[in-house]
Structure formats: structure tokens, C-alpha cells
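Only one protein chain is missing; all other protein chains are in place.
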Amino acid sequence: MTIEGKTGAAGRPIRLGMVGGGRDAFIGGVHRMASRIDGLYELVAGCFSSTAEKSLASGRDLGLPDERIYGDYDEMARREGRRKEGIEAVAIVTPNHMHAPVAKAFLRRGIHVICDKPLTSTLTDARRLVNVAERSKALFVLTHNYTGYPMVRQARAMVAAGAIGTVRVVQVEYPQDWLTVATEATGHKQAEWRTDPARSGAGGATGDIGTHAFNLASFVSGLTLESLSADLSTFVDGRRVDDNAHVMLRFAGGAKGMLWCSQVAPGHENGLRLRVYGSEGGLEWSQEDPNYLWHAPFGEPRRRLTRAGNGAGPEAGRMSRIPAGHPEGYLEGFANIYAEAARAIRARQAGEAPAPEVTFPDVRDGLLGVAFVDACVRSSKRNGAWVELAL
Amino acid sequence: MTIEGKTGAAGRPIRLGMVGGGRDAFIGGVHRMASRIDGLYELVAGCFSSTAEKSLASGRDLGLPDERIYGDYDEMARREGRRKEGIEAVAIVTPNHMHAPVAKAFLRRGIHVICDKPLTSTLTDARRLVNVAERSKALFVLTHNYTGYPMVRQARAMVAAGAIGTVRVVQVEYPQDWLTVATEATGHKQAEWRTDPARSGAGGATGDIGTHAFNLASFVSGLTLESLSADLSTFVDGRRVDDNAHVMLRFAGGAKGMLWCSQVAPGHENGLRLRVYGSEGGLEWSQEDPNYLWHAPFGEPRRRLTRAGNGAGPEAGRMSRIPAGHPEGYLEGFANIYAEAARAIRARQAGEAPAPEVTFPDVRDGLLGVAFVDACVRSSKRNGAWVELAL
Amino acid sequence: MTIEGKTGAAGRPIRLGMVGGGRDAFIGGVHRMASRIDGLYELVAGCFSSTAEKSLASGRDLGLPDERIYGDYDEMARREGRRKEGIEAVAIVTPNHMHAPVAKAFLRRGIHVICDKPLTSTLTDARRLVNVAERSKALFVLTHNYTGYPMVRQARAMVAAGAIGTVRVVQVEYPQDWLTVATEATGHKQAEWRTDPARSGAGGATGDIGTHAFNLASFVSGLTLESLSADLSTFVDGRRVDDNAHVMLRFAGGAKGMLWCSQVAPGHENGLRLRVYGSEGGLEWSQEDPNYLWHAPFGEPRRRLTRAGNGAGPEAGRMSRIPAGHPEGYLEGFANIYAEAARAIRARQAGEAPAPEVTFPDVRDGLLGVAFVDACVRSSKRNGAWVELAL
Partner (left out) sequence: MTIEGKTGAAGRPIRLGMVGGGRDAFIGGVHRMASRIDGLYELVAGCFSSTAEKSLASGRDLGLPDERIYGDYDEMARREGRRKEGIEAVAIVTPNHMHAPVAKAFLRRGIHVICDKPLTSTLTDARRLVNVAERSKALFVLTHNYTGYPMVRQARAMVAAGAIGTVRVVQVEYPQDWLTVATEATGHKQAEWRTDPARSGAGGATGDIGTHAFNLASFVSGLTLESLSADLSTFVDGRRVDDNAHVMLRFAGGAKGMLWCSQVAPGHENGLRLRVYGSEGGLEWSQEDPNYLWHAPFGEPRRRLTRAGNGAGPEAGRMSRIPAGHPEGYLEGFANIYAEAARAIRARQAGEAPAPEVTFPDVRDGLLGVAFVDACVRSSKRNGAWVELAL
């Protein structure tokens, strides 16, 4: 196997820009590494901060020429859009409230967007962005990166193929512990903006990680959420957003679910875990041990499927770079979103449809996530009343 | 260490009778084994079935003389109560709806009662039984056996000592898979009565295993439930009780929780699992691997405490029979309830208070369990409205 | 299922005596609990210490009448052998060097022997005891208790049925950490005699736990050891026996193995673990999590078989008392040896052969164990030369 052949590495890499991701950021570096692993992208421009000097310093760190480093995303969109060898795609890795304006600026110039989640900080922004994105010639890719893990793809394929029968129960959780104390009061940049409703949105844990949990549950189960009942809490004094959410779920067709996300659960780093139970079997997957998928056919012993190993099917294989037993991790899963995006971008540039198996979260998935946060907040304010997503 | 010395085995064993637990039963045998391990009890009489011949056959299987085998529990209570060397305690292991009448018959004659859970099949029965029990000279012990596991005691002691700070979040679950299909329609005795509201009570999974989950969460966290919101489901056609329950919990003082119990979750046998998170740490315990307790002090690595091993305190030690690394299991945990009961019975007979560390679930815990089921059913009928326990 | 029915509890329990197991002992209490769980034995006599007062105090602790408490095992054998309702079987739980004389005293009087391991402290003693036992009418049962675990039986049955093809490699280990420091110098009774060659035998870790590992590997794999190469070490200053052993194994037919036992491996309590690999699959079992057996058919996903659960066969079922998901532990496995012994004793008393499935370690297995220790010591002295067992 030529490993790069799998992801179509042949030929020229896609010219990529980035907005956000300067020296203080976390997720920007993740996007850069994810874009590099397969050699499908080349970072050639960026606006890494709204402060021009910071942006310049960060861009130079990354080896970019000064002329491709911007202090203003709109100027970047304008100039790159006009430039002969301008960027073909942009990665947006700003705080949430900036996703919408930045994305629109690039979409309007036909530049493909790869945007971090949640889609936006408000539902209004999300709806408008959907409109813009759907009218644009450019693609919109949302990095709900957990859907890029090979064994998540495997789980989705198994559910779709009926391996566990009719889905009845979905249990999903995403506990963390980093906000157990008032980290945001200590000058921690990540904690600061993520607990600021103006930048993060009305949801705290709900928006930051609840959206991931909800997206993952939907992606694997194939179910459509009908309504939810939420009980949001803020356990740390002075915090302005929720840091723990208990949510009950009802899906179209009668399946039920529970979602728990928390940022005050000591002992958990990124404990995203999904369990799906059907009339004929169960599946379990955990983000911290992502190379395994547990499958329990009803009445038979529980089996441990391994990435690219025994019991793993073509979809997991397609998403794998190395043999079973050599663990792949978060960056590889993230890179799979980038690889799928590259295939879609290349197809779009060629005026073709992408191959049917190409799958990535898009602007509609983003709207669902923001609507999920909105519904959680509304339900919780109404003492856990069942509410529908306001799409 | 003289192992028996720990549980005060010296001297004459307590004369035990049993109601229920004949040839088709499951839990009766468990009670018998649990009562035998430490040599604290001797089974000397029983009414093992309401059918006289079945009772006789079962009693003979157990080596009892015919004169101590009864076809009627009331006659047994009467005759054993009058007999010079009559039973001192009775184990009640019938279907739920019979717990109340049987218990009353023995309590009224001053015979100590060790009763399986849930306390009764209706809330009315439970309240009346509390009255009878509290007016009786005899003790009432409820076998919420999971509280007998050493590492559950360890967890309770740690929470009480402040090892995890103020409790904020309690996640408890008890998934099983044995009712994934309509087992009750196949002549399976256990499945039959457990899905029959007349014998089991209004709750299915809720009553059978949800009560265990609720009891365990309360026992370890030390918290009092204030209200709950429940969404009960019946996934198997024709089933008359719930087989899956999603419940959100609010505790006095502001802690929140989630409880999931299910009998339709393929891959789970008896997946009772408790996680408690406080302002300074987290704890995790799983019934299927009961010799471990995971402790995550906030900001430090997760630790695996082992029964009678490193990190385990005196309460876990007191409940242990053998050294760390030699696993104890379900029967030993169950036997700990019997051992605690024996100490309490001996103290009562001596006109003394039991040693302060002696702890067992009692009739009030039983009432809480039945009220929990009642509240789940009421809440679910009102579309998940928050309801309080009707004690 | 009537649980007791499985183990033939009906009828009168076997009258049991005990030699050893007084107040300071560990394994005596284990034997007593194991003998009680199923109601198949009743302890009626004992010589719990060679010091008469200690024996008396211990026996009274256990509720025995003074006339059945002895200060001398030989007197006990003589008087119980003559007594009308004398003991039918004796449990020998003394330090190793006393096994042979005590066993002979009872065997000669036709009293069945249930003896702790290793069989004896010297190879000469072992050979002689085999002769006595094989000429006696009484049974000799050796409590290599790990063979009583249901999933060990399951593994043995699977190997015998060809589930993993031809066995090629056997990896077995038994690490502990309790002798990481010079515990024997602190007055710890267990450590004292176990590190004293005169009482324990020439092997330290080798004799105490290496024999278990070797027995387990043989029991499950069905293989006969042909030769071994050993490297024994003593890491703690002043210790008189080995505390760590590395052994390479060659089995008849060409299979190879490794055995590691250690009492100086921090982090391990009783980490007995067996892995067997054949031409068509692998099996893995761990004593600390004994309710699981991992089966990896070559080319298929790894499966977790559970005791009495999915994938477990009749042999595991026969050895189980309670349903899957309710863990059984060390005492239940130990009790299975007692239950098998009871069936064999009853059959012998009835002049019949026991049912064909009845299986327990006997005096020949004991000889193998002592020969294994002897071979390890000889090989190590000859710098790891390959040596055969001197049977």
C-alpha cells in the first residue's frame, strides 16, 4: 500500500489560509498539524490575531512571508481572493463569535471554509451562515473532528448496516475536569473566552463539548433528535455559563437517550464516550481509547474490534494510515476531516461530485449543534420542559 | 488474623428460617450461601413455596427435617414463634408483592426479618410495613446487597471524610440485557414475575434494578434526593412494565445526578456503576469489578485503590475476608449484609446497641426505594415533570 | 435452578476436621469459608496449633466442643479415626514441612485428606507421600485452588476441544509485591515461615506461588513439561530463599513457555495470569479479574467470555453459583475444589466412581509441583542448564 495513495496525495497540495491560531491559541496548531500529516495542504497565508503585531509574529513563527500575513481577516479574504495563487481554502480557528463573520467573508469570495465548532455563538448567526454557505460555490466543512476517527466511522457503518438491529437507547457523555475550579479567573486565555457568553455563546460546557457529544451520537446512530429535556448547572461561583449539563433525549422513531457533559468532573480529561443499544446488539466507543470499538451482539460474547484490524470494515480501513496495533490518535482523526475536505475540494474544482464515501460535517450539522445548545438553555430555563430544536 | 473473628463467628449460629427460595428461585440460594460463608447462621426452617409439596421437596433438598418445612408462611411464623428453639430470624425471598404480608407475620412475633428488595410492590404497603417494623422489637434488614461491597463502604467513608470535597454530580447506572427480547413470554419464571405489575410493582427495570442504583448513589454520596424527572420506556412489545429508565436527579444542597437503568442494553450483565464528583475529586466504582475503587484527586493522577490493599481504609478492611488481589465477589458482599445483621441481632438480643460501625439498609431505605419507583412512574406519566418522593 | 442442587447439597454434610489454621493463620480461614459456602461440610474437630492452649482457644473461637479440639495431630487422627461419628475428611493447612507427616497420619486411618499446597517441603517427602496416598483407601485432594475458577475450567475445556488449535506457546506469571522489603524480619508470621527453607522448602517464590503458576499452566494447556531452565534470584538482603524466578519451559510435543514468579514486584498483589497461544487462537485469563476469559480466534476480534454468560460452556456453568455479571471470586473458586472433593468422597463412600466430570488436583499434581521447585533450584545452581523433573 502506498499510504499517501489512500488520500490522493498525488499532485499539488491545496493552498490553505488560517484565521486565528496565533501564539496563545490551542486549536490552531491542531488544525495545522492535521492539515500537514497527509501532505494535502500547504499553509501559505494567515491572519493569526486581530492584533497586527501578534499576527505578524505568529506568521513568521510559521515561516510565512510577511506579505501573506494579515492583521485583518477581511483584508485577507479580499486580497487572497484576488491573488493569482491565492488560498483555495481557509481554516477558521477563532473564538466562536467570530466564526460567522469570518466565514462569510471567505465564502463570498468562493474560498472554501474549514471551520471549527460550534458553528457560531448564536442561533441567529447560525441560520444566516447556513444561508450564505448554501448559496456559495465554496464548500463549508465543520471540524466535528470526532467523526473522523476510524472506529467512529466503523460504528456508523455497522449501525447503518443493521448490525445492532433497531436502535433503542443512546448514552453519550463528555466529561472533563479542567474547569473544576475558577480557571477563567487566573488569566487562562482558553478558559476566559470559553466561559464568556459574548464570545462563546449561551452554552458553556453545552456549547464547547455538548455539541461534540450530540454530533457524535447523531452521526453514529443515524437518528434525528425530536426533543430534549435539560438541566444545566453552574457549580463554580461566578462562572457565567453552564459547567455541567444533564440532558434527556427523544429521537424520531422512539429511541431515547441521555447526554451528560461536564467540565467539573475530576478525573476526566476528554472522556467523550458513546454507547448505542439496539434490538440485536450494542456498541461502545471511547475517545480516549479510540482504536477500539466494542461490539456486543445480543446473546454472544462482547468483541473488541480494532482499527484496521480484525472485524474492522472498509470504512475504518479507508480512514486508517497505519496497521492495527499501532495506535492512531486525535490528530489522525482530525486529519481525516481535512483529507475528506481535500477530496471534496478537488472534486468541486474539477466540477465533479466527490466520491460517494466522502463524508464530513457541514454547515447544517453546525446549525444542529447551535440549535442543540439553544434548546438546552431554553429547556433548562423552563425547568426541564421538553423542547424541540429551533432550526 | 483469625478471619472468623472479624465477624464474631464465635458461639452458636443464629437460627434462620426462609420464606421463598424454592427450586425455581434464584435469590433464595444467594441468601443461603451468603448466610453460610461466615458460619453465623444455620438454616433450620422454611416455607420455600406456597405449594406445600414444592416447599417440602425444596426443604428436603436442603436437608431440613419435615417438621420444619412449611407450606404456609403464616403457620411457619406462628409455630416457629412459639417453638422453644424456633427461628430467630427469617429471610424473605419471595416475589415483591409478598414481602409486606410475610414480613408483618414474622415481625409481629418478634422474629427478625432479612428481606430482599424492593421493600414492597406498592407505596401503601411500604408505608404500612414501616409502621409495623418500627413498632416491632425485631430488626428489619433490607438486602440492598451492593452496600455490602468493601469498596462501596470505602467510597462512602471517603465521601463522608471529605476526600472529594463537596459533592456536585452523581452519575449512576445499572444496565442489563436479559430482557432485550420478550423472555417473559418463554416461560422464564424470573422474567415472568418481574414483568408482572401485580407481583413486581408499577416499576419494571425501575423497581428491579433502579432501586439498587438509587440506593447505592444515596449510600455513597450521603445525599438526600429532593426531586426527579423521569422518562420511562418499554421497548419490547407486550411488556407491561418499563424496561429502560432515564432519570435526572436533584439532591438537597444543589448536587445533581443522572440515573440510567435498563434491561434492554445488549452487552451488559449487571453493569451497576457509580461515579461521584466533588469539588476536590472524583470516585468511580463498578459492580462487575468490585475489588477496585478509582479515586481521582483533582489535579493528581487517578489511583486504583484495591480491597484490603493499598489505599483502602478500615471500613473496607472490616468488610474483607481475604487479602488484596484475591478477588471477593457478589456473595461476599451479600454476606456482609448478613454479618452486619448478625451483629445487630446479637446486640439486640443482649439488650445492647450494636457497635457504632454496624451498618445495613433498613425499612426506611426500603420505603425510599419504593417511593423512588413511584416518583419515576408519576414523573414519566407527567412527561418528565419534576416530582418529589412521596414518603 | 436450585443452586445447591448443582453441588449435590442434599443430605448430611461431610464431617470435617482441620489441622493448622489457628489464630495467626491465613489459609485456614479460607479453607473453612470455602467448605461452608455450599453447606457440604461441617467442621467438627481440629488441631489448630501444635501449642495445646492455642489450639483450644482457636477451636473455641470456632464454636467447637473442647473434646474435639486437639493439641496433637496424631492424637486427633487416632481418636477421630476410632470415634463413631468421627471426621470423614481433614483439611491440612499447616506450613509446608508438616503436610507429609500429618497427611500420612490421617490417610493411614482411612480419613480423606484435603491438603494445601505445595505438597511437601522436600522431594523425598513428596515421593513417599505419593506412595502412602496411592495405597490408601482415602482420597487425597490438593488445593491448587486456581483450578477451581470457572473460567479456568472453561479455558481447559476449550484447549481440549481444539478451540485454539495446537498449543505452541504458554506464558504464565505470578507476581506479588509483599516481600519487596524484608517483611520476614518484622515478626510477620506468614513471611517468616514462607522464607524459612526448613518449613517452606528450598524454593521461596518458586514454592509458594511458582507451583501455582506451573500447575495452572499445565492444567489449562494439557501439556507435560519436559525440561526447564531457571534463573532464581534473591533481591532482598538476608533472605534465605528466592524471591524472583525466571524460568523457560519446554513441553513434550514442542510447545515452549515462560514462567515468571516474583514476590518483589511492586504494584502486584496476586497477579497470576495465564496466556496460551495455539495455531488457531489465543486465550488469556487473569486471577485478579477471574470472571473473564479472553479468546482471540486467529483472524477474528478478541472476545470476552464471561462466567456463566455468553460464550461460556457447560464446565464453567457447572462451576458457577450465580448469574453472569455478579462476580464470583477466590473463595468460590476455592469452594469448587471442596465441592468436587465432596462429590468424590461421597462416591468413594458409596463404592462408586465419581461422575466423570469431577476434577481436582491430587497427590500426583502435588509431586509435580515439588519436582518443579526442585528442578528450578537445580537448574539455577547449574547456571540455567536445562533439567528434567525428577519424579
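Points to keep in mind about this one:
Chains: A, B and C, in written order; residue numbering restarts at 1 for each.
In the analysis below, a residue touches a chain if its C-beta (ideal position, glycine included) is under 8 Å from a C-beta of that chain, and two chains touch if they have at least 3 such contacts.
What you are looking at is a predicted structure, and each value in this text was computed from that prediction instead of being measured.
Only one of C:I37, C:V141, C:A296 or C:A375 touches the absent chain when the whole complex is considered: C:A296. The chain not shown here is touched by just one of C:G22, C:P95 or C:G278, and that residue is C:G278. Which of B:R83, B:R127, B:R199 or B:R304 touches the hidden chain is settled by the complete complex: it is B:R304.
Check A:S55, A:S121 or A:Q176 against the missing chain and you find that the one touching it is A:Q176. Taking the complete complex into account, A:G39 is the one of A:G39, A:G110, A:G222 or A:G253 that touches the chain left out. Checked against the full complex, the one of C:L123, C:I164 or C:L223 touching the unshown chain is C:I164. The missing chain lies against chain B, touching residues 295, 299-306, 309-311.
Although one chain is hidden here, its contacts on chain A can still be listed: residues 1-5, 9-13, 22-26, 28-30, 32-33, 36-39, 58, 60-63, 176, 268-271, 287-291, 306, 309, 321-332. With the whole complex as reference, residues 164, 168-169, 171, 173, 177, 180-181, 229, 231, 233, 235, 244, 246, 248, 250, 256-258, 260, 262, 264-268, 275, 277-282, 284, 294, 296-298, 302, 383-384, 386 of chain C touch the missing chain.
Here is the rule we go by: only the chains that are shown with their structure count from here on.
Ranking every chain by how far its Cα centroid lies from the centroid of chain C, the top place goes to A.
Multi-chain contact residues of chain C (touching two or more other chains): 306, 309.
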